[in-house]
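If you scroll down you'll find the structure; I have some questions about it.
Of the protein chains in this complex, all but one are displayed in their positions.
We call the chains A, B and C, going by the order they appear; numbering starts again at 1 in every chain.
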Amino acid sequence: MAYEFKIRRRVEFSETDMAGIVHYSNFFRYMEAAEHAFFRSLGASIVTRNTHPEVGWPRVHAHCDYHAPLKFEDEFEVHLLVTEKKSKALSYQFRFSKIGGGPLDLARGKLTVVCVTHNADGSMSAVHIPQEISDQIEVAPPDALAG
Amino acid sequence: MAYEFKIRRRVEFSETDMAGIVHYSNFFRYMEAAEHAFFRSLGASIVTRNTHPEVGWPRVHAHCDYHAPLKFEDEFEVHLLVTEKKSKALSYQFRFSKIGGGPLDLARGKLTVVCVTHNADGSMSAVHIPQEISDQIEVAPPDALAG
Amino acid sequence: MAYEFKIRRRVEFSETDMAGIVHYSNFFRYMEAAEHAFFRSLGASIVTRNTHPEVGWPRVHAHCDYHAPLKFEDEFEVHLLVTEKKSKALSYQFRFSKIGGGPLDLARGKLTVVCVTHNADGSMSAVHIPQEISDQIEVAPPDALAG
Partner (left out) sequence: MAYEFKIRRRVEFSETDMAGIVHYSNFFRYMEAAEHAFFRSLGASIVTRNTHPEVGWPRVHAHCDYHAPLKFEDEFEVHLLVTEKKSKALSYQFRFSKIGGGPLDLARGKLTVVCVTHNADGSMSAVHIPQEISDQIEVAPPDALAG
């Protein structure tokens, strides 16, 4: 059972914009990268080829509050915490912090994702999270989420 | 005085992901494109080279709720509405709808941006929105925001 | 029969990088956008859902020579010219120019794409370009390619 995961990255040139800082949309890519690494840490993949049925995880809600910018070559950590676990959906909190000093709390985000199968007509239907995934994920305890 | 603006786009191949739909982070690029087109419609540019002082508009909050996906070559509209106007900040709501039928309400987003100047040491300070911009922007009336 | 197509765009903020110019990788997105608009101009889509078999167009070669930068809100044209047509492949030249003055020849690129079907095991096999597409595309005459 796991409720958190951390990844480290370094800002790439192509992630910056003409304001000299990471473009705000890239924080959502960083969140997703942390989510997928979390799944890999459980021995699974967000692209579940071996579950029955095969499932996908479209996002239904995303947000981010930005407190301080990230710049080229900054090293930073993304800390994922599971904040909610429903039969067909998961929510995560993401905390961004700079490695090697600087603001502790650069940004804080949230994602809510729904477990779906793809129907023959191209539409999607929400389904229960496969047992082998659900069994490994729990909600973070209150003290982990505080602060 | 203006409180809304609409842009139309068509989904590009590079905006899709392996799930066959627009990657969720791109909705934040679409919102920003609508914001910048709104500024141009006022005869201004979000990159204000002619105001004193020169200002920038970093994002402090962004969110999006996704109701239905966008696919390759879908035509869609982004409808920007000004929801809040403070001395140093603006908030916008964004409504995504597909052109030519389909779900009326694909997604709904929000951005809060702060007006800043760049200090000599690279840091940013919030400043009043330049008069020539502020004079042209007003908050959308309640009936425009309803629904 | 068509051998060329032109699209117009305006540089978006998220396409710039910290050097204050369009990130060089985005020229390849612009080329592809011109290619797909060219296909639409023929009444087709690069994602051919109605041909037998269904085909895709992976890129096997791409290049770009950069002569002058594009900046935020610059309006520019991408001029596509068909330079080669084989039974299973097409090559295009792309000419970038700024609208409203400025350098005539900002950049020049090339793409070679191969027509493929997707096999059941996920691999791809080159196939003949479907007749209904092939019949509409011809190579640009030498004088169109000169200069």
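Observations, loosely collected:
Methods note: a contact is a pair of C-beta atoms (placed from the backbone, for glycine too) under 8 Å apart; a residue touches a chain by one contact, two chains touch by 3 or more.
This one's a predicted model, so the numbers in the text were calculated from it and none came from an experiment.
If you put the hidden chain back, the residue from C:65, C:84, C:105 or C:135 that touches it is C:65.
One chain of the complex is left out; on subunit C, the residues touching it are 18-21, 24-26, 28-29, 32, 47, 56, 58-67, 69, 122, 124.
Residues touching the missing chain, restricted to subunit B, are 13-14, 16-21, 23, 25, 72 (touch as defined at the top). Counting over the whole complex, subunit A has residues 12-14, 29, 32-33, 36, 40, 45-47, 72-73 touching the chain that is not drawn.
Heads up, the rule we're going with is that only the chains that are shown with their structure count from here on.
Annotation: 34 Å between the Cα-based centres of subunit A and subunit C.
Centre-to-centre separation of subunit A and subunit B, using mean CA positions: 24 Å. One finds 29 Å separating the Cα centroids of subunit B and subunit C. Contacts with at least two other chains are made by residues 29, 32, 47 of subunit B.
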